[in-house]
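The complex appears here minus one protein chain, its other protein chains still in place.
Right, chain A next:
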Amino acid sequence: MTTTDPYADARSTTEGKVFTVTGQDWDSVVAGLGEEPEERVVVNMGPQHPSTHGVLRLILELEGETVTEARCGIGYLHTGIEKNMEFRSWTQGVTFVTRMDYLSPFYNETAYCLSVERLLGIEDQIPEKANVLRVLLMELNRISSHLVCIATGGMEIGALTVMTIGFREREMTLDLFELITGLRMNHAFVRPGGVAQDLPAGALDKIREYITWMNKHLPEYAELCNANPIFKARLNDVGYLDLAGCMALGITGPTVRSTGYALDLRKSQPYCGYETYDFDVPTWDTSDSYGRFRVRLQEMWESLKIVEQCADRLEKMDGEPVMVADKKIGWPAQLAVGADGMGNSLDHIKHIMGESMEALIHHFKLVTEGFRVPAGQAYVPIESPRGEMGAHVVSDGGTKPYRVHFRDPSFANLQAMPIMCEGSQVADVIVAVASLDPVMGGVDR
């Protein structure tokens, strides 16, 4: 075991022996240490480890059970999305950004589209219904994202019921996404100028059913966890980070709200009409993992409140446009699933293929060339489930982005891992990382 490891041979380490632990081999590790074992151990946790939230690699220096130094190794999920976008049209960019933080795709899309819309100068022309749909999907997405955070965080500390019920409710949310956008994940539904499609028939009823379901089942999380002595013992005072630490490290989202400070861009710098909705920003005052759990739990209730208000508004908006009126920007077709199962709008095909040559040319130009975006740069941050998310979008006046950079909250928040974990025990590292809720697709992009 000490000599035949192909991945860590003698050249890979400058000091000490290398062990590859695969489980049920503790005896051979102890035997390998010899008569005078070293106290200081460096443990590589991940990148393939169920408790490190995706392909996150934690490098922990241990003295006994105590973590003396902790560092993150990231980049295992880097896919070059930002570079790829420079070779695609502005609308195609949405298809890429939705894959970044895969647990909150609507936030990626909206952050990108808001920046592009500011560059286009059409911020005031976005139809009201498109904004309501964006808010609806974002708040549903906040619920599904927080559910995954609580579910996987629970699983990592052994609370398996929290995991099973968390994914049950998430599935309900994803079913709604599938109904509205056609896909469970990677929707590419929010587009520059509006959204891809109007609400399908029957969607409002499904949303109402969902609200009823959530009202019934959301209290289960509080009943299972809030006063659970084991749960509290694992989370209380673990991963402590106060407001000053959050500000210094650029931490936003539930982590900063768990310090008692109600920092929320939906209130401080509203976008998509958030100023017209009635909701509160929940906070907690313990600055620890338990506080973050309680903040997320309460945020799901607030999101549900917003979803309900969106449903009320959508009820009165039947038939209103969901894409900007400017034909030079707005996508020409409203996709619909046809009898053949293909995503085509038959009325639109009839129009461009049989009635109007000009419409065909226009469709072709807009789909292949795309629209041009005036040169400049914009950054419109939004409040994602993990904190401030924004796209720094630079245009050179062409049909493709010149540069897109995402300020992903997972990336920024993960910087707080060492300060939260150093000095604590190994088991607390898992809790602290889970309370930050990093999504590696967003961290590495």
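Keep this in mind: a contact is a pair of C-beta atoms (placed from the backbone, for glycine too) under 8 Å apart; a residue touches a chain by one contact, two chains touch by 3 or more; residues count from 1.
The working rule: contacts and distances are computed from a predicted model.
J.: UniProt name of the unshown chain, from "Putative secreted hydrolase", "NADH-quinone oxidoreductase subunit C", "Leucine-binding protein domain-containing protein" or "ABC transporter permease"?
T.: Options "Putative secreted hydrolase", "NADH-quinone oxidoreductase subunit C", "Leucine-binding protein domain-containing protein" or "ABC transporter permease" narrow down to "NADH-quinone oxidoreductase subunit C" for the missing chain.
J.: Looking at A:T95, A:N186, A:Q269 or A:S345, which residue reaches the missing chain?
T.: For the chain that is not drawn, the touching residue is A:Q269.
J.: Can you tell me which of A:A31, A:L160, A:I361 or A:A427 touches the chain that was removed from the display?
T.: A:I361
J.: Could you tell me which of A:G75, A:P219 or A:G423 touches the chain that is not displayed?
T.: Hidden-chain contact among the options goes to A:G75.
J.: For the chain that's not shown, point to the residue among A:Y102, A:W301 or A:Y402 touching it.
T.: That would be A:Y402, which touches the missing chain.
J.: What chain A residues would touch the chain not displayed?
T.: Residues of chain A in touch with the missing chain: 74-75, 78, 80, 82-84, 86-88, 118-119, 121, 247-252, 263, 268-269, 328, 358, 361-362, 365, 369-370, 372, 374-379, 381, 388, 390, 392, 394, 396-400, 402-403, 405, 407, 411-412, 414-415, 444-445.
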